[in-house]
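Yeah, one chain of the complex is gone here, protein chain that is, but the others are all in their spots.
Right, chain A next:
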């Protein structure tokens, strides 16, 4: 039996996505910037994808910009707005558990003279709203928070964050990294007060190497990639038409039968969390029910190195992710997220993330749980002293 339980790393392409990608590559392969009929044909795909995506967000299609994926969307949102708004102030706020695609641009901006405040989180990765509120200043130009944490699945209090920003400094722009959330939640940026939203295609059965950034009309942002002036000069480079068509299809599919899929995910998660808890010396890092994302469960198994468990599971056809990779004799970076939530030191290296998709079955989880029980018995016997 096989069980791919690493859907937060990436997902398998859907058949619909595959078909449209192949069609664009093989038949409608024109460059949208070309004036001839092939170019026009290709442009149609961009327009359609933009419309389909805008519809999922209840946004204007002019607010959707295609990128090379989540990392570029995050980079562009942060650096592009910080640079465009630096006259208004140089203070930026983010959380301590952001993805590297946010943290690294923040470090870059610090080097460029911006001041960045990192707001701490609680045991389950939820932002400290009081500290967040206190951190907002007159010269705060940008706030970046994630919707769902990629390692432990925490759902951040998005509505409250939006309210606090509006109340304390309505001029500050707000970027949301929704890479793990889009397709799992109905996200309406205008209603929530979100100015920019990053999404990646391959997390929702779309192709790799493509994503988008929602940018609310009127947001002052500089382009990062300069060139032929595609996408209104905001993101140059020949449009990745097959990727974008695939992304549009994936977005549409993600919000088709949406409630049914999410209910299924929630059931899977509840079942898995209940069962995995029965294994002795196990710590759950994810929140149950609707307090956490429906597709991510992070578990620490005391006394077992996550990488070893990962490889043992892989031998039995199960793919998961180790929350962090580090070994006793080589200093590898421990996951900052797990450290931030105050996970005990000896559990840092024993944490595994299971992540599901709508095609995951209860049988697969039962198989995984069965293998876990067997393997943990053996692996816990052999450990480093």
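In the analysis below, a residue touches a chain if its C-beta (ideal position, glycine included) is under 8 Å from a C-beta of that chain, and two chains touch if they have at least 3 such contacts; residues count from 1.
Definition applied: contacts and distances are computed from a predicted model.
Look at the chain that isn't drawn here: its UniProt entry, checked against "ABC transporter ATP-binding protein", "Probable tRNA sulfurtransferase", "Transport permease protein" or "Acyl-CoA dehydrogenase family protein", names it "Probable tRNA sulfurtransferase". Within the whole complex, the absent chain has one touching residue among A:9, A:308 or A:348, and that is A:308. Residues of chain A in contact with the chain left out of this view: 307-315, 327-330, 332, 382-385.
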